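All protein chains but one are shown at their positions in the complex.
Our next item is chain A:
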Amino acid sequence: MARMKFLCDADRCIECNACVTACKNENDVPWGINRRRVVTINDGKPGERSVSMACMHCTDAPCAAVCPVDCFYTTEDAVVLHSKELCIGCGYCFYACPFGAPQYPKVGNFGSRGKMDKCTYCAGGPEDDLSAAEQAAYGSNRLAEGKLPLCAEMCSTKALLAGDHEMISEIYKERVSKRGYGSGAWGWKTAYKETINV
């Protein structure tokens, strides 16, 4: 099976936030929750770069390790998903996550945390593929339709790549060798303990 990953080519990202919008629209993400965001580093200084970040679907995912109720699972495509039926909204995955991916609707007592929501790689959840229940709780399941996550598909500069890691590493390597520079595959070392050597 494929090993699905995201790769943000920070030398191409122009901080247009189309990925954020695409994600919110495709998955009916509620107000106040951002499954994906664009962070600009060195803003206004030399070496400014923007990186689009969401759940990286880590190898040996920290969120899954620390979850007190064991509500996470990894699909055959190496996508890290979770069950909102089982989640108790304790917030531990947010403490563990290197990328700030888990989001909590403010519905719990003391306005703190409802059930966690995060990027599903447009792969739905534990409910039946493409069912109404799945759509309501997790958003779309494009993977089941044979499509890639919409954020990457809509990226105007193709900075954000999604797909099997061999394929997207190849694309990235080719780009870097052609243009002669690259700031690296952001988060890969943290998420997968390996990076792309170019």
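Descriptive notes on the structure:
Throughout what follows, a contact is a pair of C-beta atoms (placed from the backbone, for glycine too) under 8 Å apart; a residue touches a chain by one contact, two chains touch by 3 or more; residues count from 1.
The working rule: contacts and distances are computed from a predicted model.
This figure omits one chain of the complex; the name its UniProt record holds, of "ABC transporter permease", "(2Fe-2S)-binding protein", "Formate dehydrogenase subunit gamma" or "3-isopropylmalate dehydratase small subunit", is "Formate dehydrogenase subunit gamma". Considering A:Y92, A:Y121 or A:Y192, the position touching the chain not shown turns out to be A:Y92 (whole complex). Of the residues in chain A, those that touch the hidden partner chain are 10-11, 15, 17, 20, 32, 34, 37-43, 46-47, 49, 51, 53, 62, 65-71, 85-92, 94-100, 109-110, 112-113, 180-184, 186-187, 189-190.
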